[in-house]
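Here it is: the structure, laid out below.
A single protein chain has been removed from this complex, and every other one stays in its place.
After this line comes chain A, so read on.
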Amino acid sequence: MSQDADVLVEIDDVYKHFPIRQGIIFKREVARVHAVDGVSLRIRRGETIGIVGESGCGKSTLARCITGLHPITKGRIVFDGQDISQLRGRQLKPFRRDVQMIFQDPYGSLNPRRRVGAIIGDPFDIHGIASGADRKKRVQELMELVGLNPEHYNRFPAEFSGGQRQRIGIARALALKPKLIVCDEPVSALDVSIQAQVINLLKDLQEELGLTYVFIAHDLSVVRYVSDRVAVMYLGKIAEYAEGEDLYEKPRHPYTNALLSAASIADPDAAERRERIVLTGDVPSPIRPPSGCRFHPRCPKAQPNCVELVPELTARDGDTADHVTACHYPVDPAENLATEEAAIEQLSTEPTLPSA
């Protein structure tokens, strides 16, 4: 238990499993999806934590656990000194004021039948903070803050572009002056030119309002630009967690190496020089995750050890205490992963549904 006043959120060994039920009337659980499987993170006030990983690695589920949208299966989430993981329904309402979310899809996250003023003003209504002219004034202030024309108060979401819609979503998230904002891939649905605008807006708002962000994305360069610290997730677990630059300069986990080598580089000469690490197979099914290290069926450095032992997330030799890696055989900076060959037989990892 941390008494550190600097820590805003403490995520302690959180599990989130989704049961798969079958049967017509009497449903029984046949399997579970291990979406988040033992994640611990500490988020300090005013910093931005980036979470990266492939689709289906549990990033968005983790985000929804932090915002209280999904009740967690096991573990503890302490927000600002209060354990929120046991709260349900109405008890969560005061907590909702402090944690807000920005959603991925600017087209799906705004109700198409409501005017923008009503959407941004919703939080004031729900929490009984302001109404009537006061509410309108506050909404227009928010619109101005995120760079929208306050005169467009009465328009519908359909009359805005994708970037403007995302600004509406940001204004709605800011309405209650939250302490933490969870951004679930806030720019991945936008054009690249608009992405930069929205990211810069988020950064400016952080400086101005002292916000803490959890920033989820699969675009590594975006995460590098905004994050103080970055966590790499793979199949519901954190593979590596370090300060942003440290992680990008000195990735230790083979999976992080593979991710970074897959990211596009703007300089074509540099892109030609580097060697890509091509992973075999797909992400295995989170219904039956692999034993030991979850990455072993695809890892170029896999050893028999990796199949049996679950690696701990600790600082490895030659790293600072802040740089933790869950790997038995972390990668040396000088090492060339593309030429490595696994010491175990690696079967196909195509995801399959359990046969009933």
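FYI, contacts are C-beta pairs under 8 Å (C-beta built on N, C-alpha and C of every residue); 3 or more make two chains touch, one makes a residue touch a chain; residues count from 1.
The rule we apply is simple: contacts and distances are computed from a predicted model.
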Per UniProt record, name of the chain withheld from view ["NADH-quinone oxidoreductase subunit J", "Ubiquinone biosynthesis accessory factor UbiJ", "ABC transporter permease" or "Phosphoribosylformylglycinamidine synthase subunit PurS"]: "ABC transporter permease"
Given A:Arg44, A:Arg138, A:His152 or A:Arg288, the one touching the chain that is not displayed: A:His152
From A:Asp12, A:Asp105 or A:Glu243, residue that would touch the chain that is not displayed: A:Asp105
Footprint left on chain A by the chain that the document does not show: 25, 64, 67-69, 90, 92-93, 96-97, 99-101, 103-105, 108-115, 122-123, 126-127, 149, 151-152, 154-156, 158-159, 169, 172, 176
